[in-house]
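Structure record follows, encoded as structure tokens.
Of the protein chains in this complex, all but one are displayed in their positions.
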Amino acid sequence: MIRITDHPFQIADAVAEFERQSAGAGAIVTFSGLVRPQSAEGDVQTLHLQAYSPITENGIQQAVDAAQEKWSLSAVRVIHRIGDMAPGDPIVFVATAAPHRRAAFEAADFLMDYLKTEAIFWKKEITASESRWIEPRAEDYRDRTRWNQ
Amino acid sequence: MIRITDHPFQIADAVAEFERQSAGAGAIVTFSGLVRPQSAEGDVQTLHLQAYSPITENGIQQAVDAAQEKWSLSAVRVIHRIGDMAPGDPIVFVATAAPHRRAAFEAADFLMDYLKTEAIFWKKEITASESRWIEPRAEDYRDRTRWNQ
Amino acid sequence: MATILYFGKLSSIFGELSEHTPIPVKIVDTKSLREWLDQSRGFDGALLHKSVRVAVNSEIVDDPFPVSDTDEIAFMPPVGGG
Partner (left out) sequence: MATILYFGKLSSIFGELSEHTPIPVKIVDTKSLREWLDQSRGFDGALLHKSVRVAVNSEIVDDPFPVSDTDEIAFMPPVGGG
């Protein structure tokens, strides 16, 4: 259900696999996050991610458990890259399947907020001029607090 | 950008095609709606959809235009089936690509609300015991009003 | 000859999605067309229901809207969610 991998993956393959797992669902939502070609610092050459197993996986599993408690979901999938990535490469894939669309949308959105702010990943962005470790943006924290009520 | 078709389509193919169109985006959200095997009336054998071209396409295009005005989107795709479908068949596919994930999530959600309540489609559900034209649920109208502020 | 389209449950009642028919001279607008078709095609009031919208040549219009014998006229019951 959760996979952290230093190998590239294809979004279409992940979708095809998830579709097979979620037979009978009325609604499937997928989110794919890709390495952006530009950052505030210029053209991105490489994005490097570190995770700490099994703490990273355990944290994501808790978020998946929370989502499954909050919404009626028939399947959930999280794939997250670590290691070196180039612009356009998928970093993260989240898929949710549910009988109805609202649950699928909200659960995918919730999981992405977790992955963007609390998940245990360290990110280094490498441009032509510098190499910089990224910290969460205020915007990401704000999105995350939406689920606290 | 908008396709209404009486031919079956594969979600994974639609995703792969959309990914190629949305090169450079940081976030891709897809929604897939599938024929549910059960309804309130029993096991679904066939779902039959009618559209009225070009009114159906024009209405969807207006919703896509509204989404592009409201959010910063780099690509949008809508595929909708008409004709006869079996349980598990994709009915609708909506994909949005954007620099940031909130825009991609909200625009996909908005378009699905339009497609579920206002889009010009007539749906007939055929079970072992009956054949019934479906009207929108109160829930769908409620979701739709979220965007009126 | 005008083309008349019946969608959704209207297509089930009529048994076809469309028909080509000459419009009688006395029928000059969508209101009188509805009444004539409802009676002559056995819709038994289904075509007169307020929720059934009408389009003339792919434009949704309000009753009464002028129609002529070369128009495409569509009768559209409420669209289906779910």
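When the chains are written out, they are named A, B and C in that same order, and each has its own residue count from 1.
The rule is simple: contacts are C-beta pairs under 8 Å (C-beta built on N, C-alpha and C of every residue); 3 or more make two chains touch, one makes a residue touch a chain.
Please read these numbers as outputs of a predicted model, since none were measured by experiment.
Enquirer: Touched by the hidden chain, which of the shown chains?
Expert: It touches the following shown chains in the full complex: A.
Enquirer: For the chain left off this view, which of A:5, A:50 or A:145 is in contact with it?
Expert: A:50
Enquirer: List the chain A residues touching the unshown chain?
Expert: 49-50, 52, 54-55, 116-124, 131, 133-137, 140-141
Quick note on the criterion: only the chains that are shown with their structure count from here on.
Enquirer: Which of the chain pairs holds the record for C-beta pairs in contact?
Expert: So the pair of chains linked by the most contacts is A-B.
Enquirer: Using only alpha carbons, which chain's centroid is the nearest to the whole structure's centroid?
Expert: B
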